[in-house]
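Input: one structure, supplied below.
Missing here: one protein chain of the complex. Every other protein chain is in place.
Our next item is chain A:
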Amino acid sequence: MAGIIEIDDLSKQYGSGTKALSNVSMSIEEGEIVALLGPNGAGKTTLISIICGLVVPTGGTVRVGGHDIRRDWRAARRLIGLVPQEIALEPFEKVINCVRFTRGLYGQPPDDAYIEQVLRSLALWDKRNAVTKELSGGMKRRVLIAKALSHRPKVLFLDEPTAGVDVALRREMWQVVEQLRRDGVTIILTTHYLEEAEEMADRIGVIDKGQLLLIKPKAELMGEFGRKHLTIELDVPLAAIPADLAGRGLTLTQGGRAVTYDYDTRAARTGIARLLGDLAAQGITVRDVSTKQSSLEEVFMSLIADRKAEDAA
């Protein structure tokens, strides 16, 4: 079955010759949350700007709900809501009127009951008659989300939804996204906060220099690229790694009270059982053992580093 968004061989080259996007293809299923990760200038915003109609592609096609975004743009756009990266609101307009206005632009008849529901779900109902310039940054961002949801879109684009906001507000934004997921809205978000992608996304796409390096389910990505750190706490501190265990990639930590060992989760043999056996053979007694999955940040950095190495070769 075709996804709600089908991107095929999409490219964008600016007049200056800069290639912002090169032959990007992907399919996004209805109801999933996809995070697009990449460094600044990677092409994330260009990609969603093309899908939403802000940027004209130089090649390829995009279909939203089966509608081509260029030939059948009205039908395609009715399915989309966009929360832009920059906070852009009419400064002297009331919150509720801003949301009503956007609903009108999308060709929908007035529906104050639905708008009340949206504003309540975003904790904005009490501020409905406030003019937007009086709101805090976090509230303004929520007004942008309310506007984007005013016409009941099937697909919501969040371009860097938590850029420049504090930790508490970021958590709050994640809760909003979680609520939208429960409502069945397909969400595509761009971020360079890896924690954000890790927290929210079902699938993660990594974009660098205009190319989609990969797009995979989060768990698969972590499993494939993730390394685990094994920490072995010792009963008696060691002054140094025993000579017989040298060359095994062990590091002494916590002032000699622990040994850490990095291993690849994909390897047929992780070497853990052998290591524990060898420690016992050396008369080293183990107090505790714990493992930690490498973060998405480390996965991401390794992907980008691999690519830089390929480019250099």
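Here, contacts are C-beta pairs under 8 Å (C-beta built on N, C-alpha and C of every residue); 3 or more make two chains touch, one makes a residue touch a chain; residues count from 1.
We adopt the following convention: contacts and distances are computed from a predicted model.
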Fill in the blank from the handout: From "RNA polymerase subunit sigma", "Transport permease protein", "Stage V sporulation protein AC" or "Phosphoesterase", the UniProt protein name for the chain not displayed is "Transport permease protein"
Problem - Per the touch definition above, residue among A:K44, A:R63 or A:R77 touching the missing chain - result: A:R77
Fill in the blank from the handout: Given A:P91, A:G255 or A:G283, the correct residue touching the omitted chain is A:P91
Problem - Residue among A:G41, A:G66 or A:G107 that touches the chain left out of view - result: A:G107
Fill in the blank from the handout: Those residues of chain A that touch the unshown chain are 14, 49, 52-56, 71-75, 77-78, 80, 82, 84, 86-92, 97, 100-109, 147
